[in-house]
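Other chains dropped; remaining ones untouched in position.
Per-chain residue numbering starts at 1, and chain names A, B and C are given in the order in which the chains are listed.
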Amino acid sequence: MAADMTFKVLNESVGKVVLIKLKGGKVIRGSLQGFDQHMNLTLESSEEMFAEGKTNPLGTIIVRGDNVVLISPPPGGQ
Amino acid sequence: MAADMTFKVLNESVGKVVLIKLKGGKVIRGSLQGFDQHMNLTLESSEEMFAEGKTNPLGTIIVRGDNVVLISPPPGGQ
Amino acid sequence: MAADMTFKVLNESVGKVVLIKLKGGKVIRGSLQGFDQHMNLTLESSEEMFAEGKTNPLGTIIVRGDNVVLISPPPGGQ
């Protein structure tokens, strides 16, 4: 059912690299390990990505869901 | 009943291209795959649209509902 | 009862042209098709209105309720 797709897509993304855009413009890429009903996300091997192609390693992180604008697989998928 | 129309309209838009305006001014276009009661949206073949007509492909994305200002079919519908 | 008037007024406005002012200053005019308990609104034949009298057609849209500042019939009613 279309109304249940959000968590189905998140569930299928577990173990894959996702790109997260946060409020305020921060962009983070990492391997999705888990999530919860608030869209809190756990990422492994994550890194912050900057406009000029530089990255800053963040390791394992928890992202609080209310900061998330959108979640996507990176261009080219994985 | 008029009070139940929000999700009826969303439901009828599944599989169609919708235009999403987000808080902060971001505009995204994509094929609506699903939604939930928080207005979280799943889009396929999505792209960010810029004022000067340029676009940036985003692929499959989840948009967190609390960022949404409005949702509409694109001019010309589909 | 005075405490139940919000949705009574919204209900009486269904099928009529309403003017919506959003947080951030956006002004939208359209025919109200429906609403829900979050004040999410469905509008038909909607258009964004700009200060200098210009308008931009938006067609059918869903406005997420938490962006709404006020809702009114347009000057001159309908």
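In the analysis below, a contact is a pair of C-beta atoms (placed from the backbone, for glycine too) under 8 Å apart; a residue touches a chain by one contact, two chains touch by 3 or more.
Here the structure is a predicted model, which means the values were calculated and not measured.
Of 7 total copies in the complete assembly of this structure file, 3 are presented in place.
By our rule, only the chains that are shown with their structure count from here on.
Distance between chain A and chain C, defined via averaged C-alpha coordinates, is recorded as 34 Å. The distance from the centre of chain A to the centre of chain B, with each centre set as the mean of the Cα atoms, comes to 19 Å.
Not a single residue position of chain C touches two or more of the other chains. Partner chain A is touched in their complex by these residues of chain B: 7, 10-11, 14, 22, 24, 26, 28, 33-37, 40, 42, 46, 57-64, 66-67. For chain B in complex with chain C, the residues that touch the partner chain are 2-10, 23, 39, 65-66, 68-73, 75, 77.
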